[in-house]
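Certain chains of the assembly are absent from this excerpt, and the rest are unmoved.
Labels A and B are assigned to the chains in the order they are written; within every chain, residues are numbered from 1.
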Amino acid sequence: MWGSFFMVNKVKHLITIDDFYEEIETIFAMADEFCDKYELWDENKESIRGRIERCNNYILASLFFEPSTRTRFSFETAMQRLGGGVITATEPGSTSISKGESIADMVRVVGKYADIIVIRHPWEGAPRFATKYAEVPIINAGDGAHEHPTQTLCDLYTLYREFRGDSKNSLSKAIKGKTILICGDLKHGRTVHSLVYALANFGANIIAYSAPGLELQSHVIRRLESDYECLVRSFDEKNLAVDAVYVTPSKKPHQLSIFTEAEIKIQITFRKAAKEIDALYVTRLQKERLPQAAKWNGKAYPVINRRFLSTKRYKSARILHPLPRVDELSYDIDKDERGIYFKQAAYGVAVRMALLCYLLELKKGSEYSQRNQLTEDEIFSHKRYPLYSKNPKCPNQTCVSNHENKAKPTYWVISERPLRLRCVYCEWEIEKSTRTSSYKTPELKENIKGAIESKKS
Amino acid sequence: MWGSFFMVNKVKHLITIDDFYEEIETIFAMADEFCDKYELWDENKESIRGRIERCNNYILASLFFEPSTRTRFSFETAMQRLGGGVITATEPGSTSISKGESIADMVRVVGKYADIIVIRHPWEGAPRFATKYAEVPIINAGDGAHEHPTQTLCDLYTLYREFRGDSKNSLSKAIKGKTILICGDLKHGRTVHSLVYALANFGANIIAYSAPGLELQSHVIRRLESDYECLVRSFDEKNLAVDAVYVTPSKKPHQLSIFTEAEIKIQITFRKAAKEIDALYVTRLQKERLPQAAKWNGKAYPVINRRFLSTKRYKSARILHPLPRVDELSYDIDKDERGIYFKQAAYGVAVRMALLCYLLELKKGSEYSQRNQLTEDEIFSHKRYPLYSKNPKCPNQTCVSNHENKAKPTYWVISERPLRLRCVYCEWEIEKSTRTSSYKTPELKENIKGAIESKKS
């Protein structure tokens, strides 16, 4: 879309899914090679087996400051199947962080040992902040409720393998125009955030079927509109029997011709798209991100089971789930051939192998110097929006800028009127209505104006 | 004994020691090869050293939901000495389990990454339950107080290496007729349970010298009688100076001729067997499995030291211990050549290397499909007992059937009159006397009858 090729100090990182739109096809082609050309994909077991000596000289550091087994295992398996080494820290309390070390120092030191770093962190934007200091590629394996881009790569790769057909269509052709129903906790799920942006980018139609109270957050919707030029509409159509939000990327020419038309036409298109669901993406309730006091009414949570899937609409729908699941996806789908969530987990290894190779090979070719650190402005200037880097503080309490001294509040000015600032770390948005007095100072106004003008020139 | 070759979905697992009686000789022959033919056994250091590239293409997943270093290290060493990779989870609280994931999903997903799974779990029967879903071999590395079959393989292999003589007798010949004194906490020790069954199976005489109150549980004794046709007698012989239970496998022809005789003959045989102890298997007090309120009188716990071993009876007894030890085995034995417990730990690596190779090679050759899941009945029907799979609940609170929804109460009907049911997961036994009203319903009677009849046909 915009210049998404995101490099800091000439090292490429994967922090948010939009860092990678241009490279995804390359990554998937590499994953295909591992699966098909090198025959690592075992058709019987539906998983990657064997080893290919591609990263013998490399070591992966796994830094998991939040609970995880699945994602960590997937990366460590990928690295070992490439012949590489792994060093792992999984104990948030027993690392040098507990001695007061900053993320900045941590990634610089670990980058002296390992050739590539995978990081999961409770602070949103922490991996982005880390890129300022890292001399080796950083991969975001989940930062709070923000993003989880490698999960999205796995999800997309699964859809691509399912939809590319015998003629092995490209990713774009495989995804464009498909209708994906995303279901469950759309508010807290970081996998959901990364996924809807990517689906929008590649031209899929999205129907959001959320549990009540756990809808897609308004800033995500606004971003779909502003960054991806999507049309977002709410529906309560009887035929669908779910309270859904409908998202369709409007920027694609053939869709634009439809969607710039009147509301009634959208309805028609929606009905058409909703008639046949190509894939259903089910997510669990993210209990660990609910406010402590919240008692969530489990009964209202959408449950996908054989009965739900018995209508014609879902006849050939693929059922995906990032796992782990709790009760929202019935075990009776496990033997249903539409349920491909375990295969989806297995594809994750192939995708991560490709990702590791891609980032490591890039690194090998690049020359950079430790001394040549970028300013925060330089890091974030690859987006098309002007930067603004003074007050206020980010209102997201888990944003890295509220925890790390060196992560100064910095925003993209998404729009000037109404004022809309997006935090460069956690990507929360601040609007005019936000009751922070600092928004009303003339200084802010002036600064933003300056930022916008310098971007234009 | 009965068809112990235990496969689910055409994958072979090791869950309880009786899954493996038929294969033990094969495993030991492979372990011998690693030690002797490939010269990995270092005579000076009495341990496995070096590496042999046999499992380069394979990855082992180590899932330890209970504290352990020793067993985990032994497996991870074995896999790495075979050239394979390892992924490890040791943090019970920080895995996807804490997000509410079932064991069923866990093993299915981990099986998409790794080629073989070692699991230690506090719920008894959890590894057995896991086999229903696993597409890759599962090895039980200890499930609560139930079984720890790989420890038993190490114990047996140590006895075999010690007793096979210069003519390199077979396992059966090496073990048959040997007298093993098992000593300490025989109630809670899962290593003890696996071991006594295996010793009975291979024809050793067992003398049980328990700490008071920590005797072999009655269901273990009953099982020795019913499954292994052992004669079990209590003794309080002055000469032995211990309160011992004597177990001898009666099913072997040459023994049957003796033991079907009158009680006095048993006494004679016992005295003869007890005259010379071939091996002493010492175990620690399993503090972590004692009820919280229990105050155990440490002084009454049998302590094996140089003085204890000074009588003629123990002159050539090998001293084994699964380790870790606390105070029950004196350090003064460490330099005594009868003490072979560190060598025993070292043999564990050779045995586990053999086990990994054996299970992985099997897997390679087999073809199975994820979709073709077995029913619980199919999994458990390899035993000679009829299955009964309705109420009641298993009375063992740590049984997996009391924690996992999908693990439905299922029993083998060991005998009808008196009623004796054995839980297929944790192998606790329920007797007529158990005060559960459901045992008295006509429905139960009918169901059990049906189960028995269908087994016969």
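Everything below uses one rule, namely that a contact is a pair of C-beta atoms (placed from the backbone, for glycine too) under 8 Å apart; a residue touches a chain by one contact, two chains touch by 3 or more.
Quantities reported herein were computed from a predicted structural model and do not represent experimental measurements.
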- Note on the structure: Number of identical chains in the full complex (with 2 shown in place) equals 3
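Criterion: only the chains that are shown with their structure count from here on.
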- Task: Indicate the whole-number Å distance between the mean C-alpha point of chain A and the mean C-alpha point of chain B.
- Result: 46
- Footprint of chain A on chain B - complex, ascending: 56-57, 59, 61, 85-89, 91, 93-96, 98-101, 104-106, 108-115, 135-136, 367-371, 373, 406
- Message: For a test of understanding, state which residues of chain A touch chain B in their complex under the given definition.
- Response: 44-47, 49-51, 67-70, 72-74, 76-77, 80-81, 88, 90-92, 284, 287-288, 323-326, 331, 334-335, 337, 342, 345-346, 349
